[in-house]
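In this view, the complex is presented without one of its protein chains, the others remaining in place.
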Amino acid sequence: MSIRKRSTVAVLAVGVLALTGACAKGGSGGTPAGDAKPSAASTNGPSVNTAPKITIGTADDSKGPAIAPEGVVKGGTINQIGRDDLAHLDPGRIYSNVESNFALLYARQLTGYKRIAKNDYKLVGDLATDTGEVSDGGKTWKFTLKDGVKWQDGTPVTSADVKWSIERLFADYSTEGAPYVQQWLTEEDYKKAYKGPYDGKGLDNLETPDDKTIVFKFKEPHADANYALAMTTYGIVPKAKDTKEKYDKEPFSNGPYIIANHVTDKSMELERNPHWDPATDPIRGAYPDKWHLEFGFQALQVTDRFIADAGDDKKTFSFYTSVAPERLQQVLSDPTFKPRLMTQASPYTSYFYFNLDRVKDIKIRQAINYAWPTKQTQQIAGGPSSSVISTSILNPTVSGFQDYDLFNKKTKPEGDIEKAKELLAQSSNPNPTIVYAYNQTPTQERITVAIKTALEKAGIKVVAKPLNTKTWYDSVTKVDNGFDLYWGGWGADWPTAATVFPVIFGPVTDGAQNISHLKDPAIQAEIKRIQGLSDAEEANKAWGALDKTIMETVTPLVPDLNDIANSLHGSLIGGAEIDPISWVVTPNTIFVKQ
Amino acid sequence: MTAVTLTETGPGRRGDSFLSVQDLHVSFSTEDGTVKAVDGLSFEVEKGTTLGIVGESGSGKSVTNLAILGLHNTEHAEIGGEIWFEDQELVGASRTTLERLRGNQIAMIFQDPLTALSPFHTVGRQIGEVYRKHKGASKREARDRAIEMLDRVGIPNARVRVDDYPHHFSGGMRQRVMIAMALVCDPSLVIADEPTTALDVTVQAQILDLLKDLQDQMGTSIILITHDLGVVAQAAHNVLVMYAGRAVERGTVREVLGAPRHPYTWGLLSSAPRLGSSVDVPLKPVRGTPPSLLNPPSGCRFHPRCDYLKQVGPDLCSTEQPELSPETGHADACYLTLKQKQEIYTELMEGR
Amino acid sequence: MTIPSETTSEPAAAIAPVASGGAPVGRSPGQLMWRRFRRDPTGMISAVIVLFFILVAVAAPLISMLYGKDPYTTYGQDRPDLLNEFGFPLLPNGGISSEFWFGIEPGLGRDVFMQLVYGIRTSLLIALAATIATTLIGIVVGIVAGYVGGRTDYFIGRVIDVLLSFPSTLFIIAFMPVLENLMVKPDEETPVWLRATALIIFLTVFGWAGLARLLRGNVLSLREREFVEAAKVTGASPARIVFKELLPNLWTPILIQSTLLLPALVTSEAALSFLGVGMIEPTPDWGRMFLRGTEVYTDDITYLMFPGIALLIFVVAFNLLGDSVRDAFDPKIRR
Partner (left out) sequence: MLRFLTRRSLGAAFILLIVAAVTFFLFFAVPGDPARLACGKVCPPETLAQARHNLGLDQPIFVQFVEWFFGIFAGREYEGLGHCPAPCLGYSFVNREPVFSTIVDRLPVTISLTIGSAIIFLIFGVGTGIIAALKQGKPLDKIASISSLIGASVQIYFIGTLAMYFLVFQWQVIERPRYVPITEDPIGWAYGLMLPWVVLAIIFTANYTRMTRSTMVEQLGEDYVRTARAKGMSARTVVLRFALRGTLTPIATIFGIDLAGLIGGAIITETTFSLQGIGRLSIQSVNNSDLPMLMATVLLAAAAIVVLNVIVDALYAVIDPRVRLS
């Protein structure tokens, strides 16, 4: 009995399946990118990018309660869904923007940013009565604690707690936090200088004359110490309740909420802290009664739940999950989502740095800037609605930013090949070879293809070096890394250019941030000069001007695109806004409509 | 020598014999055409007697008996003719009636005990399940019955061995288990398909004696299929010689072995060594090879291998198919006259 | 006990010729296999499809020349009228048009038809190389273990056990960088073949154990057979025994296993690329097309259909061919 005949039909069946499958409706029309019709996203482009005005607030501004958003409703339970659980809850071990933003709910610092109105912020005293008194030419900072600031068990917050919180950052278990105040109090490699307070020895240049006052005595003048102390790393921890490593799991709250329970990677509940007094807190609104957070959801899952907006999802938002790329087109072209859509450009900056030790000829660097396939890379990253073309070193959100377009990236985003060829002709090597190293993710792989095609059109040979996602950062930050061009990003820890230029053009050592190895004496002198200026306004204006001079005289980098975060929230969520400084949805103004 | 035409299959039963096979046709459809394995076979079995069916392999012996039990796969096999068992017609019988019959009234013993028993079940279970199925016995009763049957067929300390698996038994023992399994429901007919071929001579004798004793005790009639004349001589009452799907000679053991009338039977006998004959007389096997059943030879199927075509006359054998005659008693299917048959046979005998 | 043996006797005059067919003609197993294979329609059809795929892979540059496009140029980006602002093809059905027969890739805008054609090359090359390597190692180790026996057999047996206990996919994902790092030379560009060799090495390392164990079993049983002992008795050297006696008997299981192995390796290569450890841009690769497809399927399902259907037909054809070869080679094994 011939069994073989039976499978003749198999081949035909497969053929039929192929025909039906291929002509299923796919592709999706929409406006051709070419004719640059301003799409929904780009119209609100400019407002997305206005710099938040940050000024220093007075003692009066430091008084609570926080300014409420219109239509605010108190009470109810607010839900949050996202992918990752919070890796650290101990303020001293927090450095990422997501964890810092979340820490606002249970940890307070000496100073903080008070929201006056959209894009209008003031640095005010949080636990401190004001933003501190500076003396001794910027070396000594004195803060006085407000009355009525208490821990969740009712005990008052004392200056001893503040001193302890700073000293414990030197202990061996705490390695993740920011290093600034510790370095200013001791030396660059602060962990060598002091081993933490647990053996009874404290820092002598950190004085507590009485329960309410704390005095910092730095080795050198630091005009923006009050900004630095607003960082979550310097959140205050109770001396009596410090459980060292375990504190990272169960922090003791002096903020509006207490962490009721936490199942790692699954869920977390927060309840009100009875001893938190709104009158002492100018920053946090704390309108909902309860918080319920859930983790483990991919971007696509979160987006679909917000699109559906069913049942409890109406009272749900997500701290940092932006609309999944697959849904961007659907969400942005449908006006009904507008009231539930938050859009905010990234405060962080990213560049394609040249290795100035290897790419010595400025003409070549400028030619590459002209030939850069900005539009193509923008298209790969999801089109004009998910990233904005940037032409400067400073991010528009940094105070003192001045806009300029030296290499007409905005007028010819697809790359000006003729201008590039012209420059290359005048340069020392008309068709140079560039070793371009990139972090090997699927998107970066595709962007590399676009860069290679564009630069090769201008006669520049590109040698692409994929680096494993884990080793990419280490190998790029080595001084003699053997590459000519590589991606690098930096986020200002507080919104002044003082934390940008001195860092990305600072000392050139392995692991440091100055990966373009810019050692131009004139530029470094100018940076030193501006750092010394005491008046903030004047300093910011000078930083803005320096931005343009660096790009004109050195062109150490090609500015990368600025990502735009588009994220949705439930229809019954009010006061939801992506904080322009931390680029995460702020918990201070959010509330649940009944 | 008139060709006796058999009456067409009459409506009612023919003869009062215990089992009557009438004009049985069994053919299989294969890729290369239809194989006519059994082409018009008729025979009878009397109650309590043993019928030996003899023939070369491929002569349709086993196919016939599988047809009796209706074990052929109906998709590929067409079965014609009638089989009457007591007063039940089997070819047309429904599946359920056949199932109720098999193992209960008609049982079968297979040739190779090594593969015929399930390796996965204990001997007791395999015997017991027949008893439970047909007699509705409980597990306990079935097990006792199995032990009793194992004793009967001569397996030592049956109470222990009942829980052993087939591979724990030797070839002979396994055949005894087969027999125990066949006879557990006291069937009235047992079909033994070459039960002793796979065994050595000493065990073969024991098995045949066992069958004989059981027949005497329970009166079961037996169909013994074999290609070994010695076995037939020793165990059977009547003999049926088959060749290429048809019966060529039938009669009692004494008639067929004593005074065979069909050239093929002569051939069979002359190719079997005789105890008495002298050692250096060469055995004379039958010339040629068994015919292909795809397109069997015309006329008498044996004519290509028969030495006596001349005596019958010009090409009668190769055109007309001889029928088994006479109706009852010692019959054969050959155009040679009775006298010619006796002369040739006696001449053959002197030669030995 | 009459054994119907064939003897010629004098009065043979009237013997009719043996009724069935002409005298049997002697044929080598190869010819027999080919005759059975030719008579099997499915086998032939699948062989044609497989040949078609191989032909397309070999003639890819020719097709690219005739079709006028190549898999590397990003058409969608160079010409503004192809992709909309979100990077998806403007025309429906994934941008299928007379110019781009299978449409264009969302984002980079490369031609899907050419990606598929060159994709066959990548998958087939890697899978073929890995199959050959796996089969060779499998044969050598299998025979050595089976034939030599004793301590080496025990040792090889344990190595096989350990190898089969590794979770291979997870292992490849975790340790691909290790192999890559060993082979990369800092200055020049990472060559395409580097990633391919790494893949082949990993696929082979985890592939040979199964075949080796199977062949060891076969060799163990063959070793006991009389004809091998006979060869030994005649003083044949072990090498002669292995090549002249054992190997010819192993061709059937070897061929059967390799026809099974090839489609399996094609799918695992695609799976590894899907998981991001396979071939990297810009080498066209089906697995990576799948990865991209699953990212954009909600907006452009057609892009996912092409690699899906292509791989399905490719693997079905191979499986069918494997079935027919197995059947032709060893009809006793009823699938």
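Labels for the chains are A, B and C, by order of writing; each one numbers its residues from 1.
We adopt the following convention: a contact is a pair of C-beta atoms (placed from the backbone, for glycine too) under 8 Å apart; a residue touches a chain by one contact, two chains touch by 3 or more.
The structure displayed is predicted, hence computed values, not measured ones.
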Visible contact partners (per top-of-document touch definition) of the missing chain: A, B, C
Contacting the left-out chain in the complete assembly, out of C:Leu55, C:Leu136 or C:Leu170: C:Leu170
Options A:Thr58, A:Thr264 or A:Asn429, residue touching the unrepresented chain: A:Thr264
Listed residues B:Ile83, B:Leu117, B:Ala158 or B:Cys317, member touching the removed chain: B:Leu117
Residue of C:Phe88, C:Tyr147, C:Phe290 or C:Phe329 touching the missing chain in the full complex: C:Phe290
Sites on subunit B contacted by the missing partner chain, in the whole complex: 69, 71, 75, 95, 99-104, 107-108, 110, 112, 115-121, 129-130, 133-134, 165, 167, 178, 181
Residues of subunit A (touch criterion as defined above) contacting the omitted chain: 1, 3, 6-7, 9-10, 13-14, 17, 85, 87, 95, 172-173, 175-179, 183, 188-192, 244-246, 248, 264-266, 296-298, 300-301, 304, 468-471, 473-474, 491, 511, 513
Residue numbers in subunit C that touch the chain omitted from display: 158, 161-162, 164-167, 169-171, 173-175, 177-178, 181, 263, 267, 270-271, 274-275, 290, 293-294, 297-298, 301, 304, 307-308, 311-312, 315-316, 319-320, 333-335
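Just so we're on the same page, only the chains that are shown with their structure count from here on.
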Two chains joined by the most C-beta pairs in contact, as defined above: A-C
Central chain (by mean CA position): C
Distance from the mean Cα position of subunit B to that of subunit A, given in whole angstrom: 94
Geometric centre distance via CA averages, subunit C-subunit B, whole Å: 53
Junction residues of subunit B - those touching two or more other chains: none
Set of subunit C residues in contact with two or more other chains: none
Complex interface listing, subunit A residues touching subunit C: 3-5, 7-8, 10-11, 14-15, 17-18, 21-35, 39, 325-330, 373, 375-376, 379-380, 382-385, 435, 440, 442, 445-446, 448-450, 452-453, 463-466, 468, 470-471, 482
For the subunit C and subunit A complex, residues of the former touching the latter: 40-43, 45-46, 49, 73-74, 77, 79-96, 103, 107-108, 177, 180-181, 186-190, 276, 280-282, 291-292, 295-303, 305-306, 308-309, 312-313, 316-317, 320, 323-324, 327, 334-335
